[in-house]
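Missing here: one protein chain of the complex. Every other protein chain is in place.
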Amino acid sequence: MQGWRYKLHEIIYEADTPSGKFFDIALLVVIFISVVLVMLESITVLNVKYFWEFYIAEWAITAIFTVEYILRVLTIKQPKKYIFSFYGIVDLLSTIPSYIGFFFGGQNLLFAIRALRLLRIFRILKVTRYIGESQKLISALRNSKAKILVFLFAVVIICVIAGTLMHLVEGKGGGFDNIPLSIYWCIVTLTTVGFGDIAPITPLGRLIASIIMITGYGIIAVPTGIVSAEYSKRTADAIPSNTQVCHNCNETKHMNDAQHCHRCGHKLND
Amino acid sequence: MQGWRYKLHEIIYEADTPSGKFFDIALLVVIFISVVLVMLESITVLNVKYFWEFYIAEWAITAIFTVEYILRVLTIKQPKKYIFSFYGIVDLLSTIPSYIGFFFGGQNLLFAIRALRLLRIFRILKVTRYIGESQKLISALRNSKAKILVFLFAVVIICVIAGTLMHLVEGKGGGFDNIPLSIYWCIVTLTTVGFGDIAPITPLGRLIASIIMITGYGIIAVPTGIVSAEYSKRTADAIPSNTQVCHNCNETKHMNDAQHCHRCGHKLND
Amino acid sequence: MQGWRYKLHEIIYEADTPSGKFFDIALLVVIFISVVLVMLESITVLNVKYFWEFYIAEWAITAIFTVEYILRVLTIKQPKKYIFSFYGIVDLLSTIPSYIGFFFGGQNLLFAIRALRLLRIFRILKVTRYIGESQKLISALRNSKAKILVFLFAVVIICVIAGTLMHLVEGKGGGFDNIPLSIYWCIVTLTTVGFGDIAPITPLGRLIASIIMITGYGIIAVPTGIVSAEYSKRTADAIPSNTQVCHNCNETKHMNDAQHCHRCGHKLND
Partner (left out) sequence: MQGWRYKLHEIIYEADTPSGKFFDIALLVVIFISVVLVMLESITVLNVKYFWEFYIAEWAITAIFTVEYILRVLTIKQPKKYIFSFYGIVDLLSTIPSYIGFFFGGQNLLFAIRALRLLRIFRILKVTRYIGESQKLISALRNSKAKILVFLFAVVIICVIAGTLMHLVEGKGGGFDNIPLSIYWCIVTLTTVGFGDIAPITPLGRLIASIIMITGYGIIAVPTGIVSAEYSKRTADAIPSNTQVCHNCNETKHMNDAQHCHRCGHKLND
């Protein structure tokens, strides 16, 4: 591999060298700015007043993302590995909306597509010092997946039955006009969110609501117990906390003292 | 036992063979459709527009449930065991409403009865891969039953006393017009649901409300502590994760390598 | 001690004999009825319609409570121990309101005093099968008292500071008109109750509110962690689960196989 491609790979994909760290931070700043821009653009008064400023910033960010995407494809030996990875697809989706808007127009749809740029904020999870912790969290959640699914499924069953009951008790014409609406209310209540846009008004409805609320208050303990038990099992030492990326296949999560990629065998510091 | 009855038993009651699995999934799909139908039917505009479609779908599902119920009764050696079991009663209750409606009429009542069909969704808890987890959950909850009851009872006592206090402080004429209403508000508040349809307006009432809220925030820890402690005691290995059902007495929860029913001694693979 | 006094003591104060259990259950039923009566009486329409029925029930319950109080005082060797105990004071307070009303009148005040009758529901905690569990709960809470107080105090400090900040940001004239009101809103928000009667409307106010909410969501873990850790330390075997009461000094919480009162030395089965 040519020297400059190797060097660029290290800068773009990793964060263990000073220039690699600088690239990552600069990229995060650009992503943050692009996210803030999408937000501000959605405020009508600002969009009307600063239309041209938004237009220019829009294309500046698109240019930066385009260059970054091309460099990422060029500096890797097997570009397909990057292009079809999660981050590769996110990078592409967050780069093209401006081009689509330029060629096809369509303001409303365009805005919707541009919001895809927000997906880029997942990149922040790659910041070195949070890699270990976030992987522990994800690993604990993954191990509790079946338990949490069973729990959430039980919550949904309770909401479907209680929602139907509330519809029968409160009757048509109010906030419990049909069953899907009653189930929505039931989820709002059981999860202790409680908007208050819909609330029971009959004494029996309020009695059932009280039972639903106390149930929700009681069963919130279940997922906590599950994750607590799972979390205390996790050990910190087995999880790598570096940002090494294979120059060949883009695999991450190498051991801290790994010399070769554990997937394709390519030398890591080559 | 005749071959076809034995074979049907295995298909209908168990999920360890391919055809058994297919039957279970098909049944879940029908149940899901019937649940969605009950929901959609409750939306007035849809009910008026698609009256005949609903009518036909109604009878199609009733027919399927009727056939399934008859097969379940026929293929078991001791039908009473099934008929008077939890799922047997649910199956019967979710099949007959259409017949009742046909013979007696009465739209509103009929709809209420038809909602019983929702109880069938409990069947999903029998899906093989969730049996182990859901039984662990139920077992942990059952072991914490006395503790959780004491806790919930304490919550109710606090709500009754605090509700009466709020009625005295806020007085008649507002949202705290009588004690049951005040207690309802108190449950809404202590469980951190907080609809906002009723809210204190006097300074003293707001002070007491603040104390109730902070109390509720503090004691939410209690059920969590109980379930956490109980949950971490559970061990996974002792709980069977198969769907074998005795052909004689319908007993479930057999050990994974069980040869005979642990209740009646009937051979399991006979 | 005379035989009948001894016998009555066992019936009234304990629940280990059949007649003792019957007395306890009958008393709980009367308390429950009296609580329901107080609630129903607070509903204006019912109070007007069934005035005489309420009046008669009122005096019937007062009569029962009076007899019970006199018997409790008579059957114990050291009446002062009972009269000045928690339950003794509650029993007296829940008996006298009707007499006060008879001699002095004053409807509104009278109702407030009668609500004291609700305190009697604490008696339910003496039901045998919940004694062990409720004492474990109380014991776990008592051991976490200092930790929970520190936590709740931190919550109050956060609310005072954040409330003042919100008052400065949102300004006068709205829901954050003065600091106590802002602090009330802050407690409503941090405890995740969220009535919605007061809500920020300025962008900066909403940003601060978001931070408060995420903080509240994050620190709810703290009391849970405290109680969980404390609760798993508790052992069940050391807590007595009988209802023996000393005939002399009314001390409870005797060991299951205790022969003498551990406080005054009086023989328990004498």
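Going in written order, the chains are labelled A, B and C, and every chain counts its residues from 1.
The rule is short, and it goes like this: a contact is a pair of C-beta atoms (placed from the backbone, for glycine too) under 8 Å apart; a residue touches a chain by one contact, two chains touch by 3 or more.
Since this is a predicted model, take the numbers as computed values, not measurements.
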Residue of A:39, A:56 or A:89 touching the missing chain in the full complex: A:39
Residue among A:27, A:187 or A:209 touching the omitted chain: A:187
Interface with the undisplayed chain - residues on subunit A: 35, 38-40, 42-44, 111-112, 115, 118-119, 121-122, 124, 129-130, 133-134, 136-137, 140-141, 148, 151-152, 155-156, 180-181, 183-184, 187-188, 190-197, 220, 223-228, 230-232
Chain not shown, touching residues in subunit C: 146-147, 149-151, 153-154, 157, 160-161, 164-165, 167-168, 172, 177-180, 183, 189, 192-196, 199, 203, 206-207, 209-210, 213-214, 216-218, 220-222, 224-226, 228-229, 232
Touch list for subunit B against the chain that is not drawn: 192-196, 224, 228
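Criterion: only the chains that are shown with their structure count from here on.
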Mean-CA-position distance for subunit C and subunit B (Å): 32
Between subunit A and subunit C, centroid-to-centroid distance (C-alpha), Å: 46
Contacts with two or more other chains, residues of subunit B listed in rising order: 151, 180, 183, 192-196, 220, 224-226, 228, 232
